[in-house]
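Sharing a structure with you now.
Every protein chain of the complex appears in place save one, which is left out.
What follows is subunit A.
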Amino acid sequence: MKITVDEDKCCGAGQCALIAPEVFDQRDEDGVVVLLDAAPGEEHHGAVRESAQVCPAAAITVDEDA
């Protein structure tokens, strides 16, 4: 699994950091998403998929095959 985030789209909602705190964080100054781990282990895949679908800005893309 490979994750990419579009910082430009991110509205700093922080849903991702609530759901998958090991994979996503937010910048202190403006809340924009920080990708902590672009290729996280199996155990995080469920939470990452959920983050991508829940992200209100559709800023997280998950490539399952990579």
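By our rule, contacts are C-beta pairs under 8 Å (C-beta built on N, C-alpha and C of every residue); 3 or more make two chains touch, one makes a residue touch a chain; residues count from 1.
We take it that contacts and distances are computed from a predicted model.
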(request) Consult the UniProt record of the chain that does not appear here and report its protein name from "Cytochrome c553", "FAD-dependent oxidoreductase", "Fe-S cluster assembly protein SufB" or "(2Fe-2S)-binding protein". (result) "FAD-dependent oxidoreductase"
(message) By the contact criterion defined above, which parts of subunit A meet the unshown chain? Give residue numbers in ascending order.
(response) 11-15, 17-18, 26-28, 30-31, 49-50, 53-54, 56-58
